[in-house]
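One chain of protein is taken out of this complex; the other chains stay put.
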Amino acid sequence: MSEYILKLENITKSFDDLTVLKHISLEVEKGEFITFLGPSGCGKTTTLRIISGLLEPDSGSVILHGQDVTALPPEKRNVNTVFQSYALFPHMTVEANVGYGLKLKKVPKAEISKRVSEILELVQLAGFEKRMPDELSGGQQQRVAIARALANGPEVLLLDEPLGALDLQLRRQMQLELKRLQKKLGITFIYITHDQEEAINMSDRIVVMDKGIFQQVGTPDEVYNHPKNEFVARFVGNANIIPMEDGTSLAIRTENILLDVPGGIPAVVMEKSFAGGLMRIMLRTAEGTEVVATRHGIDYAAEVGQMLTFGWEPQNAVAVEKE
Amino acid sequence: MKKKRIKLSGIYLAVILFLTYVPILLTVVYSFNASKLTSVWEGFSLKWYQELLRDRDLREALINSLILAVSSCSAATVIGTMGALGMKKVPLKTNGLIESISTMPMMIPEIILGMVFLAAFSLVGLPFGMTTLIISHTVFCIPYIFMMVRARLEGMDQSIEDAARDLGAGPFRLFWDITLPMILPAVLSGMLLAFAMSFDDVIISLFVTGPRTNTLPVKIYTKLKTGVTPEINALATIMLAVIVSALLLSNFISTRKTRRKVRDI
Partner (left out) sequence: MKSEKQKKTKYGASALLLVPMYLTALVLVLGPLLYMVYLSLMSRGEVWGFINDVTLDNYVQLMEPLYLNTFFASLKLALLSTALIILLGYPFGYFMARLSSDWKRRMMLLIMLPFWTSSLIRLYGWIIVFRSNGTLDQLLMFLGVTDSPLRLLYTYPAVVVGMIYALLPFMILAVYSSAEKMDWRLVDAARDLGASRLKAFTSITLPLTMPGLLSGIILTFIPSMGLFFIADILGGNKIVLVGSMIQDLMTRGRNLPLEAAMAVVLMAMTSALLWLYRKISRTSKLEGLV
(Lines give C-alpha, C1' and ligand atoms only; values in the text may rest on other atoms or scores of the structure.)
Protein backbone atom coordinates (compact mmCIF):
# COMPACT_ATOMS: atom_id res chain seq x y z
CA MET A 1 0.00 0.00 0.00
CA SER A 2 2.69 2.46 0.98
CA GLU A 3 4.83 2.38 -2.12
CA TYR A 4 3.56 5.88 -2.65
CA ILE A 5 4.89 8.37 -0.14
CA LEU A 6 2.17 10.87 -0.87
CA LYS A 7 -1.31 10.47 -2.27
CA LEU A 8 -3.80 13.22 -3.06
CA GLU A 9 -7.31 11.85 -3.46
CA ASN A 10 -10.02 13.80 -5.19
CA ILE A 11 -9.20 17.15 -3.55
CA THR A 12 -11.47 20.16 -3.98
CA LYS A 13 -10.96 23.62 -2.52
CA SER A 14 -12.87 26.88 -2.90
CA PHE A 15 -12.38 30.34 -1.49
CA ASP A 16 -15.77 32.01 -1.15
CA ASP A 17 -17.33 31.50 -4.59
CA LEU A 18 -14.10 30.76 -6.38
CA THR A 19 -13.22 27.10 -6.90
CA VAL A 20 -9.44 26.89 -7.12
CA LEU A 21 -9.00 23.11 -7.09
CA LYS A 22 -11.36 20.72 -8.83
CA HIS A 23 -11.13 17.03 -7.89
CA ILE A 24 -7.39 16.61 -8.21
CA SER A 25 -5.67 13.31 -7.51
CA LEU A 26 -2.00 12.36 -7.62
CA GLU A 27 0.34 9.65 -6.43
CA VAL A 28 3.96 10.50 -5.69
CA GLU A 29 6.72 7.93 -5.27
CA LYS A 30 9.52 8.10 -2.73
CA GLY A 31 12.52 10.04 -4.00
CA GLU A 32 10.66 11.54 -6.91
CA PHE A 33 11.17 15.11 -8.12
CA ILE A 34 7.75 16.37 -9.08
CA THR A 35 7.06 19.81 -10.47
CA PHE A 36 3.73 21.61 -10.52
CA LEU A 37 3.89 23.83 -13.57
CA GLY A 38 1.28 26.41 -14.41
CA PRO A 39 0.46 30.09 -14.75
CA SER A 40 -0.22 32.17 -11.65
CA GLY A 41 -3.64 31.51 -10.19
CA CYS A 42 -3.78 27.96 -11.50
CA GLY A 43 -4.01 26.51 -7.97
CA LYS A 44 -0.47 25.19 -7.59
CA THR A 45 0.30 27.08 -4.38
CA THR A 46 -3.06 26.07 -2.93
CA THR A 47 -2.20 22.43 -3.62
CA LEU A 48 1.12 22.87 -1.85
CA ARG A 49 -0.52 24.50 1.17
CA ILE A 50 -2.97 21.63 1.38
CA ILE A 51 -0.12 19.12 1.36
CA SER A 52 1.74 21.05 4.08
CA GLY A 53 -1.40 21.39 6.19
CA LEU A 54 -1.56 25.20 6.13
CA LEU A 55 -4.89 24.83 4.34
CA GLU A 56 -7.60 22.27 4.78
CA PRO A 57 -9.30 20.95 1.63
CA ASP A 58 -13.10 21.19 1.35
CA SER A 59 -13.21 17.54 0.32
CA GLY A 60 -10.80 14.74 -0.54
CA SER A 61 -7.85 13.50 1.44
CA VAL A 62 -4.09 13.80 1.77
CA ILE A 63 -2.35 10.52 2.53
CA LEU A 64 1.21 10.65 3.72
CA HIS A 65 3.14 7.43 4.09
CA GLY A 66 -0.10 5.46 4.20
CA GLN A 67 -1.62 7.64 6.92
CA ASP A 68 -4.54 10.00 6.30
CA VAL A 69 -3.24 13.41 7.47
CA THR A 70 -6.03 15.55 6.00
CA ALA A 71 -7.15 16.83 9.40
CA LEU A 72 -3.68 17.13 10.93
CA PRO A 73 -2.22 20.63 11.48
CA PRO A 74 1.10 21.41 9.77
CA GLU A 75 3.14 20.90 12.94
CA LYS A 76 2.11 17.23 13.01
CA ARG A 77 3.15 16.38 9.44
CA ASN A 78 6.58 15.25 8.40
CA VAL A 79 6.58 17.64 5.47
CA ASN A 80 8.41 20.96 5.24
CA THR A 81 8.21 23.93 2.95
CA VAL A 82 10.62 26.36 1.33
CA PHE A 83 8.59 29.53 0.91
CA GLN A 84 8.64 31.82 -2.07
CA SER A 85 9.69 34.84 0.00
CA TYR A 86 12.04 32.61 2.06
CA ALA A 87 10.10 33.64 5.19
CA LEU A 88 13.21 33.59 7.35
CA PHE A 89 12.63 34.70 10.94
CA PRO A 90 14.18 38.18 10.84
CA HIS A 91 14.94 38.29 14.56
CA MET A 92 16.87 35.00 14.67
CA THR A 93 20.38 34.14 13.53
CA VAL A 94 20.94 31.71 10.68
CA GLU A 95 21.71 29.04 13.26
CA ALA A 96 18.50 29.69 15.20
CA ASN A 97 16.48 29.74 11.99
CA VAL A 98 17.81 26.38 10.82
CA GLY A 99 17.64 24.82 14.29
CA TYR A 100 14.13 26.10 15.06
CA GLY A 101 12.29 22.96 13.99
CA LEU A 102 14.68 20.75 15.97
CA LYS A 103 14.31 22.96 19.02
CA LEU A 104 10.55 22.50 18.84
CA LYS A 105 11.11 18.74 18.70
CA LYS A 106 13.10 19.09 21.95
CA VAL A 107 16.28 17.72 20.40
CA PRO A 108 19.24 18.29 22.81
CA LYS A 109 21.20 21.49 22.18
CA ALA A 110 24.49 19.85 21.31
CA GLU A 111 22.81 17.69 18.71
CA ILE A 112 20.96 20.66 17.22
CA SER A 113 24.17 22.57 16.74
CA LYS A 114 25.86 19.54 15.18
CA ARG A 115 22.95 18.96 12.83
CA VAL A 116 22.74 22.66 11.91
CA SER A 117 26.40 22.82 10.91
CA GLU A 118 26.03 19.65 8.84
CA ILE A 119 23.11 21.08 6.96
CA LEU A 120 24.72 24.47 6.47
CA GLU A 121 27.72 22.61 5.08
CA LEU A 122 25.37 20.81 2.71
CA VAL A 123 23.98 24.07 1.34
CA GLN A 124 27.49 25.61 1.30
CA LEU A 125 26.85 28.12 4.06
CA ALA A 126 29.30 26.83 6.67
CA GLY A 127 30.51 29.70 8.84
CA PHE A 128 27.35 31.79 8.49
CA GLU A 129 25.81 30.50 11.74
CA LYS A 130 25.85 33.80 13.60
CA ARG A 131 24.63 36.04 10.78
CA MET A 132 21.20 37.64 10.80
CA PRO A 133 19.00 37.07 7.75
CA ASP A 134 19.16 40.71 6.67
CA GLU A 135 22.93 40.46 6.52
CA LEU A 136 22.73 37.86 3.74
CA SER A 137 22.34 38.17 -0.01
CA GLY A 138 19.21 36.85 -1.72
CA GLY A 139 20.96 33.65 -2.80
CA GLN A 140 22.27 33.05 0.71
CA GLN A 141 18.85 33.65 2.25
CA GLN A 142 17.51 31.11 -0.20
CA ARG A 143 20.01 28.51 0.99
CA VAL A 144 19.12 29.20 4.62
CA ALA A 145 15.45 28.67 3.79
CA ILE A 146 16.30 25.33 2.17
CA ALA A 147 18.53 24.31 5.08
CA ARG A 148 15.82 25.21 7.59
CA ALA A 149 13.23 23.12 5.78
CA LEU A 150 15.63 20.17 5.51
CA ALA A 151 16.72 20.26 9.15
CA ASN A 152 13.63 18.44 10.39
CA GLY A 153 14.39 15.56 8.04
CA PRO A 154 11.10 15.72 6.13
CA GLU A 155 9.92 12.83 3.96
CA VAL A 156 8.62 15.33 1.45
CA LEU A 157 10.08 18.76 0.79
CA LEU A 158 7.74 21.34 -0.72
CA LEU A 159 9.29 24.22 -2.65
CA ASP A 160 7.09 27.16 -3.64
CA GLU A 161 8.82 28.96 -6.54
CA PRO A 162 12.00 29.09 -4.46
CA LEU A 163 14.11 30.58 -7.22
CA GLY A 164 11.63 33.19 -8.41
CA ALA A 165 13.41 36.16 -6.84
CA LEU A 166 16.90 35.29 -8.06
CA ASP A 167 18.53 36.55 -11.23
CA LEU A 168 18.84 34.26 -14.22
CA GLN A 169 22.44 33.17 -13.70
CA LEU A 170 22.01 32.38 -10.01
CA ARG A 171 18.78 30.61 -10.82
CA ARG A 172 20.49 28.23 -13.26
CA GLN A 173 23.18 27.48 -10.70
CA MET A 174 20.62 26.86 -7.95
CA GLN A 175 18.61 24.56 -10.22
CA LEU A 176 21.62 22.30 -10.56
CA GLU A 177 22.37 22.47 -6.85
CA LEU A 178 18.82 21.63 -5.86
CA LYS A 179 18.78 18.65 -8.19
CA ARG A 180 22.09 17.46 -6.77
CA LEU A 181 20.81 17.91 -3.23
CA GLN A 182 17.65 15.96 -3.95
CA LYS A 183 19.59 13.04 -5.47
CA LYS A 184 21.97 13.00 -2.53
CA LEU A 185 19.28 13.07 0.16
CA GLY A 186 16.92 10.80 -1.72
CA ILE A 187 13.82 12.59 -0.42
CA THR A 188 10.78 13.55 -2.42
CA PHE A 189 10.72 17.11 -3.76
CA ILE A 190 7.50 18.79 -4.80
CA TYR A 191 8.45 21.89 -6.68
CA ILE A 192 6.33 24.76 -7.91
CA THR A 193 7.23 26.95 -10.83
CA HIS A 194 5.73 28.82 -13.74
CA ASP A 195 8.92 28.47 -15.73
CA GLN A 196 8.76 25.53 -18.13
CA GLU A 197 12.53 25.50 -18.64
CA GLU A 198 13.05 25.01 -14.90
CA ALA A 199 10.44 22.25 -14.83
CA ILE A 200 11.95 20.37 -17.74
CA ASN A 201 15.50 20.68 -16.39
CA MET A 202 14.83 19.35 -12.92
CA SER A 203 11.81 17.10 -12.79
CA ASP A 204 11.20 13.37 -12.94
CA ARG A 205 7.56 14.14 -13.60
CA ILE A 206 5.72 17.36 -14.39
CA VAL A 207 2.15 18.14 -13.37
CA VAL A 208 0.83 20.79 -15.74
CA MET A 209 -1.90 22.76 -14.00
CA ASP A 210 -4.45 25.25 -15.19
CA LYS A 211 -7.73 26.46 -13.74
CA GLY A 212 -7.55 24.10 -10.79
CA ILE A 213 -7.21 20.98 -12.91
CA PHE A 214 -4.24 18.73 -13.65
CA GLN A 215 -4.07 19.14 -17.43
CA GLN A 216 -1.37 16.52 -17.86
CA VAL A 217 0.91 14.49 -15.64
CA GLY A 218 4.00 12.98 -17.22
CA THR A 219 7.73 12.97 -17.74
CA PRO A 220 9.31 16.08 -19.26
CA ASP A 221 9.54 14.20 -22.56
CA GLU A 222 5.84 13.33 -22.47
CA VAL A 223 4.56 16.78 -21.71
CA TYR A 224 6.96 18.50 -24.08
CA ASN A 225 6.80 16.16 -27.04
CA HIS A 226 3.38 14.63 -26.57
CA PRO A 227 1.16 17.31 -25.07
CA LYS A 228 -2.29 16.04 -24.29
CA ASN A 229 -4.18 19.23 -25.00
CA GLU A 230 -3.90 22.71 -26.40
CA PHE A 231 -3.02 24.30 -23.04
CA VAL A 232 -0.10 21.94 -22.39
CA ALA A 233 1.19 22.36 -25.93
CA ARG A 234 1.08 26.10 -25.66
CA PHE A 235 2.34 26.47 -22.08
CA VAL A 236 5.09 23.86 -22.06
CA GLY A 237 6.20 23.76 -25.66
CA ASN A 238 5.33 27.28 -26.82
CA ALA A 239 3.56 25.53 -29.67
CA ASN A 240 1.29 26.92 -32.36
CA ILE A 241 -2.21 25.51 -32.28
CA ILE A 242 -3.61 25.04 -35.73
CA PRO A 243 -7.30 24.11 -35.95
CA MET A 244 -8.06 21.45 -38.52
CA GLU A 245 -11.13 21.12 -40.67
CA ASP A 246 -12.34 18.01 -38.81
CA GLY A 247 -12.52 19.92 -35.53
CA THR A 248 -9.28 18.60 -34.05
CA SER A 249 -6.16 20.73 -33.51
CA LEU A 250 -2.51 20.26 -34.31
CA ALA A 251 0.26 21.53 -32.08
CA ILE A 252 3.46 22.48 -33.87
CA ARG A 253 6.37 24.13 -32.12
CA THR A 254 7.59 27.42 -33.53
CA GLU A 255 10.96 26.06 -34.68
CA ASN A 256 9.21 23.36 -36.68
CA ILE A 257 7.19 25.75 -38.82
CA LEU A 258 8.70 25.74 -42.29
CA LEU A 259 8.54 28.89 -44.39
CA ASP A 260 8.21 29.32 -48.15
CA VAL A 261 7.11 25.74 -48.72
CA PRO A 262 5.71 24.98 -52.16
CA GLY A 263 2.05 24.15 -51.76
CA GLY A 264 2.00 25.44 -48.18
CA ILE A 265 -0.64 27.53 -46.47
CA PRO A 266 -0.57 31.17 -47.57
CA ALA A 267 -0.20 33.80 -44.84
CA VAL A 268 0.79 37.44 -44.30
CA VAL A 269 3.80 38.48 -42.17
CA MET A 270 2.29 40.52 -39.35
CA GLU A 271 5.28 41.21 -37.17
CA LYS A 272 8.97 40.46 -36.82
CA SER A 273 10.94 40.61 -33.60
CA PHE A 274 14.25 39.39 -32.29
CA ALA A 275 14.61 37.89 -28.83
CA GLY A 276 16.90 35.39 -27.13
CA GLY A 277 18.91 34.68 -30.26
CA LEU A 278 15.80 33.86 -32.24
CA MET A 279 13.89 35.74 -34.90
CA ARG A 280 10.14 35.46 -34.33
CA ILE A 281 7.99 35.85 -37.39
CA MET A 282 4.28 36.16 -36.77
CA LEU A 283 2.00 35.11 -39.59
CA ARG A 284 -1.72 35.26 -40.11
CA THR A 285 -3.72 33.07 -42.46
CA ALA A 286 -6.79 34.14 -44.38
CA GLU A 287 -8.94 32.40 -41.74
CA GLY A 288 -7.34 34.49 -39.02
CA THR A 289 -5.19 31.77 -37.41
CA GLU A 290 -2.02 33.28 -36.02
CA VAL A 291 1.16 31.24 -36.32
CA VAL A 292 4.62 32.04 -35.00
CA ALA A 293 7.78 30.73 -36.63
CA THR A 294 11.24 31.09 -35.17
CA ARG A 295 14.59 31.11 -36.97
CA HIS A 296 18.14 31.45 -35.77
CA GLY A 297 19.88 34.70 -36.60
CA ILE A 298 18.42 38.02 -37.63
CA ASP A 299 18.71 37.82 -41.39
CA TYR A 300 15.56 36.01 -42.44
CA ALA A 301 14.33 37.88 -45.47
CA ALA A 302 10.66 38.47 -44.88
CA GLU A 303 9.13 41.91 -44.69
CA VAL A 304 6.06 42.86 -42.69
CA GLY A 305 3.07 42.79 -45.00
CA GLN A 306 4.66 40.28 -47.36
CA MET A 307 2.76 37.14 -48.39
CA LEU A 308 4.42 33.79 -47.97
CA THR A 309 3.52 30.16 -47.43
CA PHE A 310 4.19 27.90 -44.48
CA GLY A 311 3.95 24.22 -43.64
CA TRP A 312 5.39 21.52 -41.41
CA GLU A 313 6.78 17.99 -41.48
CA PRO A 314 4.03 15.55 -40.45
CA GLN A 315 6.22 13.99 -37.74
CA ASN A 316 6.46 17.37 -35.98
CA ALA A 317 2.72 17.84 -35.64
CA VAL A 318 0.91 16.43 -32.60
CA ALA A 319 -2.85 16.09 -32.47
CA VAL A 320 -4.12 17.65 -29.25
CA GLU A 321 -7.46 17.82 -27.48
CA LYS A 322 -9.25 21.06 -26.94
CA GLU A 323 -8.98 22.35 -23.38
CA MET B 1 21.05 78.60 -8.85
CA LYS B 2 20.16 75.23 -7.48
CA LYS B 3 22.65 75.45 -4.66
CA LYS B 4 21.24 78.77 -3.57
CA ARG B 5 17.70 77.38 -3.38
CA ILE B 6 18.78 74.53 -1.13
CA LYS B 7 20.50 77.06 1.09
CA LEU B 8 17.33 79.13 1.42
CA SER B 9 15.30 76.09 2.44
CA GLY B 10 18.02 75.25 4.95
CA ILE B 11 17.76 78.71 6.46
CA TYR B 12 13.99 78.32 6.70
CA LEU B 13 14.28 74.99 8.53
CA ALA B 14 16.90 76.42 10.86
CA VAL B 15 14.86 79.53 11.72
CA ILE B 16 11.71 77.57 12.54
CA LEU B 17 13.67 75.08 14.60
CA PHE B 18 15.42 77.91 16.42
CA LEU B 19 12.07 79.51 17.29
CA THR B 20 10.87 76.12 18.51
CA TYR B 21 13.74 75.89 20.89
CA VAL B 22 13.77 79.51 22.15
CA PRO B 23 11.17 79.02 24.91
CA ILE B 24 12.74 75.74 25.94
CA LEU B 25 16.22 77.22 26.17
CA LEU B 26 14.95 80.24 28.10
CA THR B 27 13.28 77.94 30.59
CA VAL B 28 16.53 76.11 31.15
CA VAL B 29 18.59 79.29 31.44
CA TYR B 30 16.25 80.95 33.93
CA SER B 31 16.07 77.85 36.08
CA PHE B 32 19.59 78.75 37.20
CA ASN B 33 18.72 82.38 37.83
CA ALA B 34 19.10 83.64 41.37
CA SER B 35 16.39 86.25 40.92
CA LYS B 36 12.72 85.53 41.40
CA LEU B 37 11.94 87.80 38.46
CA THR B 38 12.31 85.99 35.17
CA SER B 39 13.36 89.15 33.40
CA VAL B 40 16.43 89.95 35.44
CA TRP B 41 19.56 87.83 35.54
CA GLU B 42 21.13 87.97 38.97
CA GLY B 43 23.70 85.26 38.68
CA PHE B 44 23.89 81.50 38.75
CA SER B 45 22.07 79.67 41.51
CA LEU B 46 20.63 76.24 42.26
CA LYS B 47 18.16 77.49 44.79
CA TRP B 48 15.07 76.72 42.68
CA TYR B 49 16.20 73.12 42.48
CA GLN B 50 16.52 73.01 46.24
CA GLU B 51 13.09 74.54 46.59
CA LEU B 52 11.70 72.00 44.18
CA LEU B 53 13.08 69.14 46.25
CA ARG B 54 11.39 70.57 49.32
CA ASP B 55 8.01 70.92 47.59
CA ARG B 56 6.06 67.96 48.93
CA ASP B 57 2.96 68.69 46.82
CA LEU B 58 4.90 68.54 43.60
CA ARG B 59 6.66 65.37 44.60
CA GLU B 60 3.32 63.75 45.37
CA ALA B 61 1.93 64.96 42.04
CA LEU B 62 4.93 63.48 40.24
CA ILE B 63 4.41 60.12 41.92
CA ASN B 64 0.72 60.19 41.02
CA SER B 65 1.55 61.01 37.42
CA LEU B 66 4.03 58.16 37.22
CA ILE B 67 1.56 55.67 38.72
CA LEU B 68 -1.12 56.90 36.33
CA ALA B 69 1.07 56.82 33.23
CA VAL B 70 2.55 53.40 33.97
CA SER B 71 -0.76 51.71 34.78
CA SER B 72 -2.77 53.25 31.97
CA CYS B 73 -0.13 52.66 29.31
CA SER B 74 0.32 49.06 30.47
CA ALA B 75 -3.40 48.38 30.43
CA ALA B 76 -3.74 50.08 27.05
CA THR B 77 -0.82 48.07 25.69
CA VAL B 78 -2.40 44.77 26.71
CA ILE B 79 -5.86 45.66 25.39
CA GLY B 80 -4.64 47.33 22.19
CA THR B 81 -2.16 44.60 21.29
CA MET B 82 -4.67 41.85 21.99
CA GLY B 83 -7.22 43.70 19.89
CA ALA B 84 -4.88 44.11 16.93
CA LEU B 85 -3.84 40.44 17.08
CA GLY B 86 -7.42 39.27 17.51
CA MET B 87 -8.73 41.33 14.61
CA LYS B 88 -6.12 39.80 12.34
CA LYS B 89 -6.83 36.24 13.46
CA VAL B 90 -10.62 36.51 13.73
CA PRO B 91 -11.95 38.51 10.80
CA LEU B 92 -15.39 39.36 12.16
CA LYS B 93 -17.63 41.75 10.28
CA THR B 94 -18.01 43.91 13.38
CA ASN B 95 -14.26 44.52 13.67
CA GLY B 96 -14.36 47.63 11.50
CA LEU B 97 -17.08 49.18 13.61
CA ILE B 98 -15.31 48.42 16.88
CA GLU B 99 -12.11 49.82 15.41
CA SER B 100 -13.81 53.11 14.54
CA ILE B 101 -15.34 53.33 18.01
CA SER B 102 -12.06 52.54 19.78
CA THR B 103 -10.09 55.06 17.77
CA MET B 104 -12.64 57.82 18.38
CA PRO B 105 -10.90 59.08 21.56
CA MET B 106 -7.96 59.97 19.33
CA MET B 107 -10.18 62.08 17.07
CA ILE B 108 -12.46 63.79 19.56
CA PRO B 109 -11.14 67.03 21.12
CA GLU B 110 -9.80 66.15 24.55
CA ILE B 111 -12.13 68.50 26.33
CA ILE B 112 -15.16 66.59 25.10
CA LEU B 113 -13.58 63.33 26.06
CA GLY B 114 -13.01 64.73 29.53
CA MET B 115 -16.65 65.80 29.82
CA VAL B 116 -17.93 62.51 28.52
CA PHE B 117 -15.90 60.59 31.07
CA LEU B 118 -16.97 62.95 33.82
CA ALA B 119 -20.64 62.46 33.00
CA ALA B 120 -20.29 58.70 32.71
CA PHE B 121 -18.42 58.32 36.00
CA SER B 122 -21.01 60.47 37.77
CA LEU B 123 -23.75 58.29 36.32
CA VAL B 124 -22.33 55.06 37.71
CA GLY B 125 -21.26 56.81 40.91
CA LEU B 126 -17.58 56.01 40.67
CA PRO B 127 -15.62 58.23 43.11
CA PHE B 128 -13.23 60.57 41.31
CA GLY B 129 -9.56 59.89 41.87
CA MET B 130 -6.86 57.54 40.65
CA THR B 131 -9.33 54.89 39.44
CA THR B 132 -11.22 57.27 37.19
CA LEU B 133 -7.94 58.74 35.95
CA ILE B 134 -6.55 55.33 35.04
CA ILE B 135 -9.74 54.25 33.27
CA SER B 136 -9.97 57.38 31.14
CA HIS B 137 -6.27 57.46 30.28
CA THR B 138 -6.36 53.79 29.31
CA VAL B 139 -9.26 54.37 26.92
CA PHE B 140 -7.51 57.34 25.42
CA CYS B 141 -4.18 55.48 24.98
CA ILE B 142 -5.60 52.31 23.39
CA PRO B 143 -5.89 53.69 19.82
CA TYR B 144 -2.22 54.67 19.62
CA ILE B 145 -1.04 51.19 20.53
CA PHE B 146 -3.72 49.45 18.50
CA MET B 147 -2.86 51.39 15.35
CA MET B 148 0.88 50.89 15.67
CA VAL B 149 0.62 47.16 16.29
CA ARG B 150 -1.91 46.73 13.52
CA ALA B 151 0.32 48.56 11.05
CA ARG B 152 3.18 46.26 12.00
CA LEU B 153 1.01 43.16 11.63
CA GLU B 154 -0.18 44.32 8.22
CA GLY B 155 3.39 44.85 7.09
CA MET B 156 4.42 41.39 8.27
CA ASP B 157 5.04 38.65 5.71
CA GLN B 158 2.31 36.08 6.38
CA SER B 159 4.54 33.27 5.21
CA ILE B 160 6.85 33.81 8.21
CA GLU B 161 4.10 32.55 10.50
CA ASP B 162 3.32 29.79 8.01
CA ALA B 163 6.97 28.77 8.07
CA ALA B 164 6.96 28.47 11.86
CA ARG B 165 3.84 26.29 11.80
CA ASP B 166 5.34 24.26 9.00
CA LEU B 167 8.42 23.63 11.15
CA GLY B 168 6.25 22.35 13.96
CA ALA B 169 5.23 25.36 16.06
CA GLY B 170 1.83 25.10 17.73
CA PRO B 171 -0.25 28.23 18.40
CA PHE B 172 1.52 29.06 21.66
CA ARG B 173 5.08 28.65 20.37
CA LEU B 174 4.13 30.52 17.23
CA PHE B 175 3.07 33.53 19.27
CA TRP B 176 5.94 33.39 21.72
CA ASP B 177 8.79 32.66 19.28
CA ILE B 178 7.69 34.50 16.17
CA THR B 179 4.74 36.89 16.37
CA LEU B 180 5.62 38.58 19.65
CA PRO B 181 9.28 39.31 18.87
CA MET B 182 8.25 40.68 15.48
CA ILE B 183 5.60 43.08 16.80
CA LEU B 184 7.60 44.00 19.90
CA PRO B 185 9.20 47.18 18.45
CA ALA B 186 5.73 48.46 17.51
CA VAL B 187 4.32 47.51 20.92
CA LEU B 188 7.18 49.28 22.70
CA SER B 189 7.02 52.46 20.66
CA GLY B 190 3.24 52.54 21.06
CA MET B 191 3.72 52.08 24.77
CA LEU B 192 6.25 54.91 24.90
CA LEU B 193 3.88 57.21 23.03
CA ALA B 194 1.00 56.23 25.31
CA PHE B 195 3.14 56.87 28.36
CA ALA B 196 4.09 60.32 27.11
CA MET B 197 0.45 61.17 26.25
CA SER B 198 -0.76 60.12 29.66
CA PHE B 199 2.11 61.76 31.54
CA ASP B 200 1.49 65.05 29.71
CA ASP B 201 -2.30 65.17 29.76
CA VAL B 202 -3.94 68.12 31.50
CA ILE B 203 -7.37 68.42 29.97
CA ILE B 204 -8.86 65.00 30.60
CA SER B 205 -7.22 64.79 34.01
CA LEU B 206 -8.74 68.14 35.05
CA PHE B 207 -12.19 66.66 34.48
CA VAL B 208 -11.84 63.24 36.01
CA THR B 209 -9.44 63.79 38.86
CA GLY B 210 -10.64 63.92 42.45
CA PRO B 211 -10.12 66.76 44.91
CA ARG B 212 -7.19 65.03 46.54
CA THR B 213 -5.44 63.50 43.54
CA ASN B 214 -3.20 65.92 41.68
CA THR B 215 -1.20 64.87 38.68
CA LEU B 216 1.93 66.77 37.75
CA PRO B 217 0.44 68.57 34.72
CA VAL B 218 -2.66 69.54 36.73
CA LYS B 219 -0.42 70.89 39.47
CA ILE B 220 1.72 72.82 37.00
CA TYR B 221 -1.41 74.17 35.34
CA THR B 222 -2.78 75.59 38.58
CA LYS B 223 0.61 77.06 39.39
CA LEU B 224 0.88 78.72 35.99
CA LYS B 225 -2.60 80.16 36.31
CA THR B 226 -1.92 81.70 39.68
CA GLY B 227 1.47 83.14 38.87
CA VAL B 228 4.99 82.26 37.93
CA THR B 229 7.29 80.45 40.29
CA PRO B 230 10.84 79.82 39.06
CA GLU B 231 10.50 76.37 40.61
CA ILE B 232 8.65 75.43 37.44
CA ASN B 233 11.77 76.35 35.47
CA ALA B 234 13.78 73.87 37.48
CA LEU B 235 11.14 71.18 37.12
CA ALA B 236 10.95 71.76 33.37
CA THR B 237 14.71 71.51 33.06
CA ILE B 238 14.83 68.21 34.91
CA MET B 239 12.04 66.77 32.77
CA LEU B 240 13.76 67.99 29.63
CA ALA B 241 17.06 66.43 30.64
CA VAL B 242 15.40 63.06 31.26
CA ILE B 243 13.54 63.12 27.95
CA VAL B 244 16.50 64.34 25.91
CA SER B 245 18.82 61.68 27.25
CA ALA B 246 16.21 58.94 26.69
CA LEU B 247 15.63 60.05 23.10
CA LEU B 248 19.30 60.46 22.33
CA LEU B 249 20.02 57.05 23.79
CA SER B 250 17.34 55.32 21.74
CA ASN B 251 18.49 57.18 18.64
CA PHE B 252 22.08 56.21 19.32
CA ILE B 253 21.14 52.54 19.69
CA SER B 254 19.11 52.44 16.49
CA THR B 255 21.83 54.28 14.57
CA ARG B 256 24.45 51.83 15.70
CA LYS B 257 22.28 48.96 14.65
CA THR B 258 21.86 50.30 11.11
CA ARG B 259 25.57 51.10 10.88
CA ARG B 260 26.42 47.51 11.77
CA LYS B 261 24.02 46.24 9.18
CA VAL B 262 25.49 48.42 6.45
CA ARG B 263 29.01 47.36 7.32
CA ASP B 264 28.26 43.67 7.11
CA ILE B 265 26.70 43.70 3.68
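By letter and in written order, the chains are A and B; residue numbering begins at 1 in each of them.
Heads up, the rule we're going with is that contacts are C-beta pairs under 8 Å (C-beta built on N, C-alpha and C of every residue); 3 or more make two chains touch, one makes a residue touch a chain.
Because the structure is a prediction, the values reported are computed rather than measured.
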Contact partner of the left-out chain, one of B:67, B:130 or B:202: B:202
Touching residues of chain B against the unshown chain: what are they? 9-10, 12-13, 16-17, 20-27, 30, 38-39, 78-80, 82-83, 85-87, 89-90, 92, 94-95, 98, 100-102, 104-112, 115-120, 123, 135, 138-139, 142, 144, 146-148, 151, 171, 196, 199-200, 202-203, 206-207, 216-217, 220-221, 224-225, 228, 232-233, 235-236, 239-240, 243-244, 247-248, 251, 255
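One rule holds in what follows: only the chains that are shown with their structure count from here on.
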Counting only Cα atoms for the centres, state how far chain A is from chain B in Å. 52
Chain A touches which residues of chain B in the complex? 157, 159-160, 162-170, 173, 177-178, 181-182, 261, 264-265
Can you name the residues of chain A that touch chain B in the complex? 49, 52-54, 73-75, 79-81, 83-85, 87-91, 100-101, 104-105, 131, 134-135, 148-149, 152
